[in-house]
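Supplied in structure tokens, the structure appears directly below.
Note that one protein chain of the assembly has been removed; the remaining protein chains are unaltered in position.
In order of appearance the chains are A and B, and numbering begins at 1 in each one.
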Amino acid sequence: MFPISNRDHLLHSPPIGIYTGSGASHSWLWFVEILDRMGFCNLHFVDEREILSNGLDPLNVLLMSGGDTFAIAEGLGAEGSGKLRNFIEGGGLYIGTCAGAYLPLRSSMDFLNQFNFINVKISNISRRLSELERHSFEKVACSVYGCDFVFHVVREEVVLEMVNGYQADGKKEIIAPLYGGPSMLPSEDIEPIAIYKGFTKKTKFLVEEELAEKTLVGNIAVTKKSMGKGHLYIFGPHFEHPHYPSCNLFLGEIILKEQNGKPFPIQKDFSGDSQNRVKGEALRGLLKDLKRELSNSRIMASGMDDFSVSWLIGNKYYEPEKISVFINTVWDKLKDLESMLDLGVDKNLLLRCVEISKEIAKDIKTIKSEMGNQGNATLLASKLFLNLKTLSSNFFTFYFRAKRNRIQTQSLGE
Amino acid sequence: MEYLSTNKIAIIDLATSKITDRELDEDLVKGKIGGAGITMALYEEYQNEDPIVLGTGLLTGTLAPASALGMITAKSPLTGKVGHAPLTLYAGLELKYSGFDYVVIKGKSPKPVYLWIHDGVADISDAKEIWGKDVWASTDTIRELMGDSLIQVFAIGKAGESESDFAQVCINYWASGDRWGFGKLFGEKKLKLVALRGMSLLEVADAEGFVKQCKELLSAVKGGAFADKKGIEEIPVAIGEEDIREWLCPLVHRHQSCFNTPYPTNTFVFLDEDPKLLMESEKKEPGFLITDVYGLLGFKKLGLSAADACALLRECAKYGIDAVAVAELGQKAGKKKPDEIKKSFSGLKGTLENIGKGMFSPWCPHFGLPANEWERRQAVAYIFGIHPIFALMSPELSEEKLIELANLGTGLGFTSEILDKVIADISK
Partner (left out) sequence: MACEMACGYHRDDGFALLSACIMVTRGREKKDYSAVVLKEEENIVIARPEGLEIRRIGAVGEEAGADQSKGDASAKPLLLREPCDLCSDREEGPLCLQFCPVNAISMD
């Protein structure tokens, strides 16, 4: 359905924004991987500052993946919420998974109450439990939600049934991974797309199966809501998980379907300013510099994989292995850039990546040393993960820019 | 070169600080297979520039049994001929995974430098902080500087820096199989050390077939003649030095294998700690890993106690000097006390009787094999990247099996005729 050789598809890739700001976990990298695989190359990376500076205006799609919903809401604030509303009502497509799914749902909680785009309740909240159930759920995985808590009954695979005529990869039943996303109750405000149907052998039960069934089965996993000229698609499970190709395909189909067949010719991203571009041997040299620093970082980070330490940053725990995840995602794409030396890449952005990589290497070394001396590295870890996110989003910005330029150049050549 | 390879050769000119990456041409592999076959070809290509060639065998770093071997190929200052020295433990593996199958080091640096080879990037860095340090301190410094304790280091100590004929290139903290004085070459080039680390992925042509064959070979070798034995002391026992077990046993902490090698050819002795200790010692340097049979035997023959002999081996490794040379020349000079022997490191001179005659380091015992058979078996080991001592212990790793494995891994259609030709080319 998305043959990468389909040039027309590549040429008309809608501009897609991926949220990488406060509260975003590492699962936005999954969006990058699957969209790249499917041939979408018009990708852009936005944080809360960019959203507040009208960064959503040129976009057709905004993808909000998993992480810390409260941190996302706080980062965007009322103004960000307004920008998001305008974006959607103006015809934009919002796709939220997990934390990105909770964000627009009705809530009275601080920061979240500035959104309330969708009037729907969730089933995995403690106020829906009996006193006895509440007591037993308190012992297991949950997130504080005012006087209540949001609880999670399973992890890993769940079986979904597509409803209302929807199919995923030609199938009415699909397996998708769930990591804390919402289970929604029916509401007139939404159009259900998929409901939780059951479990597989790989499902990890966090409570007794009976309770898990009662919480999930029959409730809504994926839903759609129209808002003005645009739409929101809310996914409880992570349809962007790279190991679930049928789910990925469904996401791709939604993105294209919601463009209503409008073509979006890839614009060249550079003006005539050649000073901002670097190509050929100069580019090779800079890429080697980046490779050098990334290699130093990933070598240092690899030695942390056997630590069972984690850092509480915001409301989420970060493990040392996550450092390697960010670095290796960038590393794996460097090779592609090395084959595009003739095209030219944003020099300043690349130089910035080299600088951030150096800083990352330095911070990893300090953290390792602190850990070895039983010190507290939480603050430094927080800075490190911010830098990793900045490095990744900067890198992918010029990576996808180079890809778009390659396509544009190839199409002009014909 | 698509399979079992990182497809890269680094050409490093220390005089100009220029580093060039070259592709590993598949035709070169088809003609020379790998390991010493290719290091020899590279040596000949650059011989006017007095190169040191680091290399890995075709099967190094795979699941093939005992696929631990890397090598240094260069002209020995001791013999004046080209020789190959083994790089065992995890050094061979790390060289391949550092992103280069082969590294050619030519020219002389005007000032002390070290090479940092990582993930397909080769860097020449200023070694002023480590020049003058012993091998142990140098390795510690580099690992701390780069923030990783798994970095593999080929380093010289004071022996190499002062260009002693008997200077050895050591691996991390331990003696290597360099019996050729390659440490002197490092010193002449002002090359203090080569540090390696990498996370490459090697593709395999027929992956399932290759892995299946590896498993079968592993079962076959595990049932071999050495099955119930372990440790460095069994090797001298096999060549008639029966009393070494009793002599060494009280100090033995553990035996260690090189990468993927079913027989542990190295033994760690505790000199400053109870050898029975299982927990992590509080002492920073409680002992020494013995990797060199003849060095150990050499000091034993001087009448030293095991503790004194092993302590001297440790000093040799720190100084970066060949323990066999120290023992042999010490014996000639009538030295018997550890202090006098240690004092002889600096300015050690003399002619060794037991210098290797062929191309492959005499670090590996002959186990009673005639010289030409030993040479051939070593050639096969160095070409395919098999631990040289283990290659002699395991007839199950026959040439036919290794060729079959090479073909499964690369799809290149090697034959025994090609192997014969490569061995002949190396030996001429």
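Keep this in mind: a contact is a pair of C-beta atoms (placed from the backbone, for glycine too) under 8 Å apart; a residue touches a chain by one contact, two chains touch by 3 or more.
Since this is a predicted model, take the numbers as computed values, not measurements.
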Given B:79, B:200, B:344 or B:427, the one touching the chain that is not displayed: B:200
Residue touching the undisplayed chain, where the options are A:167, A:187, A:246 or A:310: A:310
Residue touching the undisplayed chain, where the options are B:35, B:61 or B:107: B:61
Contact partner of the left-out chain, one of A:180, A:252 or A:344: A:180
Contact footprint on subunit B, counting only the chain that is left out: 4, 61-63, 65-66, 90, 93, 97, 136, 149-150, 172-173, 199-204, 207, 211, 214-215, 218, 222, 253-254, 256-257, 259-262, 264, 268, 270, 278-281, 283-287, 289
Contact footprint on subunit A, counting only the chain that is left out: 25-27, 66, 98-99, 139-143, 152, 155, 177, 179-181, 204, 206, 238, 242-243, 302-303, 305-312, 316-317, 319, 321-322, 324-325, 328, 371, 376-378
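Note that in this section only the chains that are shown with their structure count from here on.
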Residues of subunit A defined as touching subunit B within the complex: 288, 291-292, 295-296, 298-300, 302-303, 361, 364-365, 368
Residues of subunit B that touch subunit A when the two form their complex: 118-121, 123, 146-151, 197-199
